[in-house]
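Can you keep this structure in mind? I'll have questions shortly.
Note that this complex is displayed minus one protein chain, with the remaining chains in position.
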Amino acid sequence: MRANPQLDENGKLRHFLTIEGLRRPLLTDILDTAESFAGVTERTVKKVPLLRGKTIVNLFFEPSTRTRTTFELAAKRLSADVLNIQASVSATTKGETLLDTLHNLEAMHCDMFVVRHCDSGAAHFMAKHVAPHVAVINAGDGSHAHPTQAMLDMFTIRRHKGEFGALRVAIVGDILHSRVARSQIHALTTLGVNEVRIIAPKTLIPAHAEALGVHVYHDLREGLRDVDVVIMLRLQNERMGSAFLPGEHEYYRLFGLTEEKLALAKPDVTVMHPGPINRGVEIDSAVADGPRSVILQQVSYGIAVRMAIMSMAMHQRGE
Amino acid sequence: MRANPQLDENGKLRHFLTIEGLRRPLLTDILDTAESFAGVTERTVKKVPLLRGKTIVNLFFEPSTRTRTTFELAAKRLSADVLNIQASVSATTKGETLLDTLHNLEAMHCDMFVVRHCDSGAAHFMAKHVAPHVAVINAGDGSHAHPTQAMLDMFTIRRHKGEFGALRVAIVGDILHSRVARSQIHALTTLGVNEVRIIAPKTLIPAHAEALGVHVYHDLREGLRDVDVVIMLRLQNERMGSAFLPGEHEYYRLFGLTEEKLALAKPDVTVMHPGPINRGVEIDSAVADGPRSVILQQVSYGIAVRMAIMSMAMHQRGE
Partner (left out) sequence: MRANPQLDENGKLRHFLTIEGLRRPLLTDILDTAESFAGVTERTVKKVPLLRGKTIVNLFFEPSTRTRTTFELAAKRLSADVLNIQASVSATTKGETLLDTLHNLEAMHCDMFVVRHCDSGAAHFMAKHVAPHVAVINAGDGSHAHPTQAMLDMFTIRRHKGEFGALRVAIVGDILHSRVARSQIHALTTLGVNEVRIIAPKTLIPAHAEALGVHVYHDLREGLRDVDVVIMLRLQNERMGSAFLPGEHEYYRLFGLTEEKLALAKPDVTVMHPGPINRGVEIDSAVADGPRSVILQQVSYGIAVRMAIMSMAMHQRGE
């Protein structure tokens, strides 16, 4: 059996590439470690010296202010030095290969790469080729995985709903193209939630979705019935009006989350969204800004969860 | 009476949005605090730990290397962590609203926003919506205000001319479109200078300018007579040749500051400019680089003044 490339010989985190293949105790360990960091980000002096003298590179081949910012803040609050590299202005435009870029940064004694790339598998590819002391964190690769987002979502669910075993969770939107959804599904099933539902038009559901252990719904009202948590996905504007989708107005009518549709879920339902939200496209402002929304808390927890994952991959724990 | 949104219940600085409505003792307090920081920037180790563990976001919706750089340096010399966000590459391009961007950064436990925006009122809008622990500093909003620039100008005047009461100060150039001029006028009148003059072609003077407590001149030679301080404004190239202005050559002939025209002012006149200067457009190089110019000192003082305002808004004073 091939060893999991994310773990070292003792089963500890070495890279963080995908939720798939990680076991429940490790996910729980990440959530517990993040709890200890959640306190740090609320202090007057929001820094711990855990990664002082380490160099962390944000290597982004897709633009993303939001995700890059959360990783940069997490790294700085761990006292690491941070380098931001936008691939569009980097040496790859001079024809250098991804591997050459990687080996060059490694030669500069960088300790960790936080990678976002438009190609599925890019983070795994890098993890396979880095030196033994270097860790790779996947910050989103193609339509494959976005595991730190999934872990901050799990942290949010645990904080707001308690134990996973009794929960019914629905994910709504473009499941087919979403690396976020893919990672959430693996995390939710590994953590043992009672039921995971995915809700989307037929054109936005992957083939053989049931094999992932989820229930598929094509009707939002039906799928929302009695759920504890609903996770809305961002609708990529560029897909709108394509073969996959009707117009924005029609999508909102059928799959946009409104107070009226939300009333079908449990009374204490929690509403989540990875952001940035499209108001009036996949979610109504009244819901996004309403009392059941924890969308901004997700962002907050994102720093603590990323601090946890980064320090664990560098074999440094919190307090 | 509506409370001043820049002040807390004890009358202390909470945000820094505009000079308008601030009282003389507070402006003097800022200048005194800046004096204590002016020493720090000349030390071998130019850092104080006042804002260690705080996160300051430079949120720039207009490009500006110069202003962004002075805020970044001020923040780093206070030992804060700094995030630079250029709005053109930020989530707002994905359709996220300004308020969503703000709330997301706030959720990441950022402590202060330094904002530049092309819309007048943007900084007030943000100050109105941030959480109680977050401060907003206006780094220029539309043609409304640029209060940190005005305060560094006041610091420069006090350093080079002493008390404000006896001074005659002229501001020359495009008063109509200048957020710098607007903030300078409020600062100068609040600090009680003897006379403020504005000098410009009729098309570049705001309607009802006299209501601001200034004297209006349309002839540079006449307006310069016996002034102690002359502040030249940068002429925005994009206005040149428009309905507002004759050509560059004609403007220089009438409103460009030369040694010959400057001879009409007091012999010890001080020449200021917020920069970057247009040599041979609004000011002759002989004047800009001459003995009466304090243009580069303004830049120096800008760091100390911004350190003062940032630390005061975070309720941390200098040594």
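Observations on the structure shown:
A and B are the chain letters, set down in written order, and residue numbers restart from 1 in every chain.
Keep this in mind: a residue touches a chain if its C-beta (ideal position, glycine included) is under 8 Å from a C-beta of that chain, and two chains touch if they have at least 3 such contacts.
In this text, all values refer to a predicted model and were calculated from it rather than measured experimentally.
Among B:Thr28, B:Thr41, B:Thr97 or B:Gln316, only B:Thr41 touches the chain left out of the display.
Touch with the chain that is not drawn comes from one residue among A:Ala3, A:Ala107 or A:Ala207, which is A:Ala107. Across B:Leu83, B:Val172 or B:Ile277, the residue that sits in touch with the chain not pictured is B:Ile277.
Although one chain is hidden here, its contacts on chain A can still be listed: residues 52-55, 81, 83, 85, 89-91, 94-97, 100, 103-110.
Contacts to the hidden chain, counted on chain B, fall at residues 41-47, 63, 65-66, 69-70, 72-73, 76-77, 237, 275-279, 296-297, 299-300, 302-303.
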